[in-house]
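The complex appears here without one of its protein chains, the remainder shown in place.
Presenting subunit A:
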Amino acid sequence: MKIRIQKSACVGNARCAAVSEALFQLDGDGYIATDSIDVPPGMEQLAKRGARACPERVITIVEDNPE
């Protein structure tokens, strides 16, 4: 599973990081640090919850094996 983030549209709500700081790392200014995250096994639920938590809806989940 991958997380894709429209980084330029991040406004720094940090709601994703409130779900999982380990997964959604912020840069020094408080915005999302990256535009793509490989989700480690076992963290899929956190990834999905973090994506849903974004008020600007800039986070999408890309499944490895879409059914």
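Following the convention adopted for this analysis, a contact is a pair of C-beta atoms (placed from the backbone, for glycine too) under 8 Å apart; a residue touches a chain by one contact, two chains touch by 3 or more; residues count from 1.
In the analysis below, contacts and distances are computed from a predicted model.
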| item | value |
| --- | --- |
| Among "Paraquat-inducible membrane protein A", "Cytochrome P450", "Sugar ABC transporter permease" or "SCO6045-like C-terminal domain-containing protein", the UniProt name of the subunit that does not appear here | "Cytochrome P450" |
| Touch list for subunit A against the chain that is not drawn | 11-15, 18, 26, 28-31, 49, 52-56 |
